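A single protein chain has been omitted; all remaining protein chains appear in their positions.
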Amino acid sequence: MSALWPTAIDWRAPRTWVALGTLALLLVLPLLAEFVSGDGADFWVKFATRVMIYALAAIGLNLILGFGGLVSFGHAMYVMLGSYAVAIPTEHGITSGWLHLVIALAAAFVLALVVGAISLRTTGIAFIMITLAFAQMLFFAAVSLKQYGGDDGLTVAARSDFGVISIAGHIGLYYVALTVVLLALYLSWRAVLSPFGLVLRASKANARRTLALGHPVFRFQLAAYVASALLCAVAGVLLANLTQFASPAYGAWTLSGELIVVVILGGLGTVFGPLIGAILLLALEEALPTLVEALLPAYKANWMLLLGLFIFLIALTLERGVYGSLPERARGRQQP
Amino acid sequence: MTTQLALSQLLNGLQLGVLLFLMAAGLTLVFGIMSFVNLAHGSLYMLGAYFGAATFANTDSFLLALLAAVAGAAAVGLVLDRFALTRLYERDHLDQVLATFGLILFFNEVIRIIWGPGSIFMQVPEALSATVELFGFAYPAYRFAIIVAGLAVALGLYLLIQKTRIGMLIRAGATNPHMVASLGVDIKGLNTLVFALGAGLAGLAGVMAGPIISVQPGMGEPVLILTLVVIIIGGLGSIRGAFYGALIVGVVDTLGRAFMPTVMRALFERNTADAAGPALASMLIYLLMAVVLALRPQGLFPAGSGATR
Partner (left out) sequence: MTTSALETVRLVKRFGGVTATDQVSLTVAPGELHALIGPNGAGKSTLIGQLAGELSPDAGDIRLFGQSVIGRPVHERARLGLGRTYQITQLAREFTALDNVLLGVNARRGGNTRFWGPARQDLESVARARAALDQVGLGERAEAQVAALAHGEQRQLEIAMALATEPRLLLLDEPLAGMSQGEAQAMVTLLRGLKKHYTMLLVEHDMDAVFTLADRVSVLVYGRIIATGTVAEIRANADVRAAYLGEETAA
């Protein structure tokens, strides 16, 4: 009985246009890359796949950060977990992608349930620090996995085997990643507007009141936390396939920080924001070194200085994010 | 495993503990008073180490190196507080985390530009390069000096906070910032003072650690994360919590790394033990933190529970 779209779409609103335009571009991106850069197309397809993977992880993080208002500074650990769920079985000759996926989801589910249950006993600043500390714990655990490469990481001999859905080629992997992103976007859109999402968003807006109305806020937050971890784990599975590599570095706290930047840059608490944020941040990280090299060749290696300043300024100035700043409705239209 | 070895590892743990306390004291006070999460606290530690190492290399005076590290880090802290962070104090924690995350990347690159990407070497000062005789075994004098100096600073901090007017304001500010503001105290000035004090202590920790670890870009991050664990275990905003938390984390981490593999080997077969031992050792303090949180979410010595009284 429920309609295909969870809410009425205003087809004339700037947000709608940006979202649709972006999706259209992403759909034809491999063609476009072939047309524009010919032999260099592979680079762009791989780059776009990385953008999709970041976007997927950020869509996951956004569930808990943007809608639940809980700042998890450790979500990279689920990405890392997902990548090892590909690398370690492959090392032992298990190449089935479906199995990799099941392992990744099961492991992330258990870990998120435990970490979430402990971390959610705290709020605010303590929650930030605890999630960070747990991620570090897993990071060190991966470093000490000497039989699986330890600090150096583990190469993945061949991409996961998903049967008829071949991701052996770059374009195949790209479209799989894009499909997963679209599914995640649609799922989170529906979830956010559902009764579940209403309670989750209310717990961010006023946890005390939500509790006093009779909602067991903790359980909702935990469910959202676990769901967000699962999406990050899927991102990890894709990442290991893209780079054919798994490494503790995928769980580094800087990656957790980057994921937060992606969410904020796109627009906290908007469904589509994480995708826009991922595109913008990765494009910037690609452009900055080139830019610095052109202007100050001697400092090419130090482009992160500008990235650091950029992040600092975003935190100071950008309240609603790039996508979040776009009007939700066409000018002059009342709320439906 | 001899008693001597255990004792010297215990001292190593204490030494790590006092360094962590110097870090945690500043971070927890800044949090308590300004409700500000400063992830760039580790950068101040790194700056302290670099300032100290450079001064020591150029002047051969460790005393000057200490001074340069503390004053330099405090000065950077002062500038940060006044020009960059003031606007963030009123914002939510997410913005604070993000902004100071950006600052970490910034400072790491600044260090790379000035001192290069590799690590630089800092010598143990000559007067402390020998060993001291303790409980019948030899222990490096420099490490012992760190413990003594750290405890002395802790005592000084205790006196400052318990016995002076400034300390009274800091205590009051940590439990009830609005009350202090309504008393007509220059809360901005107090903030700056506390921030600079915390930065100076981080710088001191950095320079003292300089000769026993490698001074390199990014060296602040692992310490920052240990410090976060310390203040969560101790209780946010509580100096006493920071002290005990730091010693607990320092000792548990050091003893875990030293003896966990041996313990594991006694319990499990060699292959399992060799694989799991180091992993478990490096995870030990995080497990400890999880246990503390599960039992006492507010930490062992939460601020305002008499911890700051």
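Labels A and B are assigned to the chains in the order they are written; within every chain, residues are numbered from 1.
Heads up, the rule we're going with is that a residue touches a chain if its C-beta (ideal position, glycine included) is under 8 Å from a C-beta of that chain, and two chains touch if they have at least 3 such contacts.
Quick caveat: nothing in here was measured; it's all calculated off a predicted structure.
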item: Touching partners, among the displayed chains, of the absent chain; value: A
item: Hidden-chain contact residue, picked from the options A:Ser37, A:Gln147 or A:Asn206; value: A:Asn206
item: Residue of A:Leu26, A:Ala58, A:Leu81 or A:Val217 touching the missing chain in the full complex; value: A:Val217
item: Contact footprint on chain A, counting only the chain that is left out; value: 1-3, 6-7, 190-191, 193-199, 201-202, 205-206, 208-217, 220, 223, 335
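We take it that only the chains that are shown with their structure count from here on.
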item: Distance between the centres, which are taken as Cα means, of chain B and chain A, whole angstrom; value: 32
item: Chain B to chain A touching residues, read off their complex; value: 31, 35, 37, 84, 87-88, 93-99, 101-110, 112-113, 117, 221, 225, 228-229, 231-232, 236, 275, 278-279, 282-283, 286-287, 289-290, 293-294, 297
item: Of chain A, residues touching chain B in the complex; value: 65, 71, 73, 118-119, 121-122, 124-126, 128-130, 132-134, 136-137, 140-141, 143-147, 253-254, 257, 260-261, 264, 268, 299, 301-302, 304-305, 307-316
